[in-house]
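Only one protein chain is missing from this complex, and each of the others stays in its spot.
Showing subunit A:
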Amino acid sequence: MMRSSQPLTGTNGRRCKEDEKLINATLRPGKRGYIIDTRSLAVAQQARAKGGGFEQEAHYPQWRRIHKCIERFNILQESLIKLVEACNDQSHNMDRWLSKLEASNWLTHIKEILTAACLAAQCIDREGASVLVHGTEGTDSTLQVTSLAQIILDPRCRTIRGFESLVVREWLQAGHPFQQRCAQSAYSNSKQKWEAPVFLLFLDCVWQILRQFPCSFEFNEQFLLLLLEHAYASQFGTFLGNNESERSKLKLPQKTMSLWSWVNRAEELSKFQNPLFEANSLVIWPSVAPQSLQLWEGVFLRWNRPSKFLDEAQEEMINIIKYN
C-alpha cells in the first residue's frame, strides 16, 4: 500500500514517466493495482482547474481508480462542533437528540472513512493487489485510510507498540499537520481555517473496530483517549509541529520529552492494557452498517455522565482475568 498526494495533471493532462514508473514498480507480476482516490470523481475533476487532478487511465493502464469520497477536512470541524453541541444539550427531549446527531453527520464520516479503509484492505488481502491511496494533499483522509487499513490487516498494529509505531509512521512522519488541525478543538471562538478533527475521527474509527473486536486489541479505550488529549494539548513534544522538517528545525528531540517514553513505562502502560486481549494473527473486518457504528460515549459524553458504573465493570473484568 502506498500513499501520496494528487498527481499534478492539470487541465492539459500532463504526464510524468517517473511517477508512472514509481508506482508501477509496486505492482505484483501479472496483477493490477488499485488507486483509491478519497475525493469524489467530480471533485477530482475540478481539481484539474487548479493544476491538480487524477491518474489518467491511458497513462496508468494497469491501475484501476476507485473514488471513495471522504469529506474534506474543513467540513469536519463543523461536524464536530454540531456534535458537541448536541451532546451538551441537557434537555430531556429525545426527538431533538437523534436529529441533532444526524445533522452533525459525524457518524456518516465514520462510515465513509471505515468503508474506504476496508476497501483498501480488501484490495490487498482478498485480491492480492497493490494499492495507492491519495486525496488532495495526502495529509488527511489519505492517512486515515492507510492507517486504518493496516489495523484491519496487520495484527501487529493492534498491539500497543505496533499502534504507537503506526501513529508515528502514518501520522507524524507522514506529515499530518497537527499544529494546524489540533489547535483549538470544538469550543474555539474564532473560526480556525485549518482546524479539523481528522485525527479524532481516526481514533473514533479505531474505537469502532475495537468495540466490534474487543479481544483483538492489546490496548484499551483509555489509550485512544490519551492520544486524543495529547494531540491537542501536551507537555510532551511528540505532537508538536506539522511535519518532521518543522520538528527538526524546532529541535524538539533535544528540547522536549517524547510521549512514548513516558507511556511505555511499565506502570503507565498497565493502565492502557486491554484485559480481554488474545493475540491473533488474523485480518479483522469491521461492519460498517449503521447499526454497527455507535457514538463514542467515552469521548463525547465523557463529562456528562458518571463513568462510575462502566469503570466498575472494567475493574470486574480485570479481576476475573487476573484471578484466573
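Here, contacts are C-beta pairs under 8 Å (C-beta built on N, C-alpha and C of every residue); 3 or more make two chains touch, one makes a residue touch a chain; residues count from 1.
Quick note on the criterion: contacts and distances are computed from a predicted model.
From the set "Pyrroline-5-carboxylate reductase", "MIP18 family-like domain-containing protein", "Myotubularin-related protein 7" or "Large ribosomal subunit protein uL29m", the protein name that UniProt assigns to the chain left out of the figure is "Myotubularin-related protein 7".
Among A:2, A:43 or A:276, only A:276 touches the chain left out of the display. In the full complex, subunit A touches the omitted chain through residues 66-68, 86-95, 97-99, 101-102, 105, 107-108, 110-111, 115-116, 118-119, 121-122, 125-128, 211-216, 276, 278, 280, 282-295, 297, 301, 304-305, 309-310, 312-313, 316-317, 320-321, 323-324.
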